[in-house]
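These notes are about the structure you will find just below.
As you look at this complex, bear in mind that one protein chain is not there, while each of the others sits in place.
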Amino acid sequence: MSERQYTITLDVNGVKRSGIAPARMTLVDFLRDVLRLTGTHIGCEHGICGACSILLDGEPVRSCLMYAVQADGHRVTTVEGLAAADGKLSPLQDSFCEAHALQCGYCTPGMLIASHALLETKADPSEADIREAISGNLCRCTGYQQIVEAVKLAAERRRKEKSA
Amino acid sequence: MKAAPFEYARAGSLAEACALLAQHGPDAKLIAGGQSLVPMMAMRLARPAWLVDINDAADLQQIAVDGDHVRIGGGVRQARLERDAAIAAKLPLLPQALRWVGHAQTRNRGTPGGSMVHADPSAEIPLVAVTLGAELKLVSEAEQTWMPAQEFFLAPMVTAIAPDQCLAELRFPVWHEARTGCAFQEVAIRHGDFALASACAQVALDEAGRCTRAAIGVGGAGPVPVALTDVAGQLKGGMLDERAIVDAASAAAAGVEPEADLHASAEYRRHLAQVLVAAALRAAREAALNRRPS
Partner (left out) sequence: MSAPGTGPFRYIGRKRRTKEDPRFVTGRGRYAADLALDGMKHVALVTSPHPSARIRAIRTDKALAAPGVQYVLTGEEFVANTDALQMGVDAPKVQRYALAHRVVRYAGEWVAAVVADTRALAEDAAELVEVDYEPTPYVLDGERSFADKSVLVHPDHGSNVLYHRVFKWGPVDEAFARAEHQLSFSVRWARSATVPIETFGVLAEWNAGMELLDIWASIQMPKFPDQTARALRLPGNCVRVHYDVDVGGSYGVKRGIKHTVLVAYLARRLGFPVRLIEDRLENMRGGDMHGPDRKFDVSVAYTRDGTITGLKIRALDDVGAYAGRSPLQLGKPVGAIVGPYLIPAVEYEPISVMTHKTPQEAVRGFGQSPTNYAIETAIDRVARALGMDPVALRERNMIRREQFPYTIPSGTTYDSGDFHTVLRKALDAIDYGALVRWRDEVRAAGGLAGIGISTCLEPNGGNSAFEPLFNPKNQTTTWMDSCLVRVDLSGAITGVMNTSSSGQGHETLVATCVGEILERDPATIRVARADSLTALPSNSPVGSRMAIMLGGAAAGAAKKIKAALIRIASHNLGIPEADLEYVQGDVRAIAHPDRMMTWEQLVEIAHRKYHQMPPGMDPGLQEKFVWEVPKGGALPTADGRVHMYPCFSFETHVVGVQVDPLTGQPRLAKYVCGHDCGVMINPDIVHGMTYGGIAHGIGAALYEKFAYSDNGQLESQTFMDYLMPSAMEVPALGIVDHCTPSPLTEFGQKGSGEAGYLGAPAAISNAINDALAPLGTGIFELPMTPHALWRRISAARRDA
């Protein structure tokens, strides 16, 4: 192959990971195909559907709109990093299960990332806040109703855990 | 939808970025947030041979507010501009506009410099820039020039920037009048979509409620965002009453050159321009009347 390869090193879910990719490989392709973290999904490759959402240095972004080389030296959190080290589901993940906030599961990692980011900044989001926070994540299965319920439930549970 | 191959370099500063642009010539492009550029590259509509990444250039990420100006580095994140208290106080039209820009995730990466250079006719930041008469600092390795925003946009997706230049800073004038109000209005099909049309207005009123200054702009209703300086000028000295607003909106509609696409006809865009200019003026007036003198 004539394309120049770059070594990319970044913190993914708290672990230092390295891989090799051409400059044009997007961050989502790098995560999925090089690091084999296939939990982050591709839906459109032009930044609309949000299935590729991850946290970059703690903030939600579309990983199809970044090249992997741009993420060198940064901190990435994917859906695989949301559960605790022992595998226990986060209150948000568990709330998604409790409220059945998913069906095919394809948009779910992105929804979790967007919702997680919301809950990190707002402990008591309103329904409008929740809908706004996930407005950049398209879902074709759920009609969003049970997702909104799940995020509300998660917010409540997180508040309880915090005050406990 | 994988991009065509390119080479990549990271610039740690504005100077480095300009040097790299000079070195690699017209096939080099700057990438900041990438929210507009990367999709174009994915669709192979853009195929730069070199991408110069300026996300690490701290000198492009400054926000400075002095007495007369708000100065925003081209590489500041839109999300940061939304939250910045000084900008909210001195340049309130910008955070209002930013609520309409894409989604939270895109604002976490997107930059004003990127939005300006991409020059989508319906983009919000360009509209604010031309409406308020911002000045743009264009820097190349050889020199630096200032250009009024109103001269920057030439055609849809086409600006006056040269291939070796970086849009380093946007400098907005601060309005000092005590009773200033502004508003940004937009019609989009869905939340966060490209505007079918948009309008913004900023007005200053004296104690009697007379308009001493006005700025009006319309986006999405022509090849470039337009500042309607003549229409705004007509409002000066008068009571910004309903009659004046309606007339201004009418004049605004006559002054735009909208195009048709699959989402809207030219006629509809012209109509929206009229509706939104009126709505923006009314809301700006209300904001000015309600404002406590600082």
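A and B are the chain letters, set down in written order, and residue numbers restart from 1 in every chain.
To be clear about the criterion, a residue touches a chain if its C-beta (ideal position, glycine included) is under 8 Å from a C-beta of that chain, and two chains touch if they have at least 3 such contacts.
Being a predicted model, the structure only gives us computed values, none of them experimental.
From the options A:8, A:35, A:56 or A:102, the residue with contact to the unseen chain in the full assembly is A:102. Contact with the undisplayed chain is limited, among A:5, A:18 or A:38, to A:38. Panel shows subunit B; residues 1-5, 43-44, 187, 189-194, 196, 262-265, 268, 271-272, 275 of it touch the chain omitted from the view.
Listed for subunit A, the residues touching the missing chain in the whole complex are 1-3, 22, 24-25, 32-33, 37-46, 48-49, 51, 78-80, 82-83, 89, 93-94, 96-100, 102-109, 112, 127, 130-132, 134-148.
Keep this in mind: only the chains that are shown with their structure count from here on.
If you average the CA atoms of subunit A and of subunit B, the two centres end up 30 Å from each other. Looking at the complex, you find that subunit B touches subunit A at residues 1-8, 31, 34-35, 38-39, 41-43, 51, 53, 55, 79, 102-106, 108-109, 191-192.
Contact residues on subunit A toward subunit B in their complex (touch as defined above): 3-4, 6, 22-24, 26, 29, 45-47, 50, 53, 56, 59-62, 64-67, 69-70, 114, 117, 132-133, 135-136.
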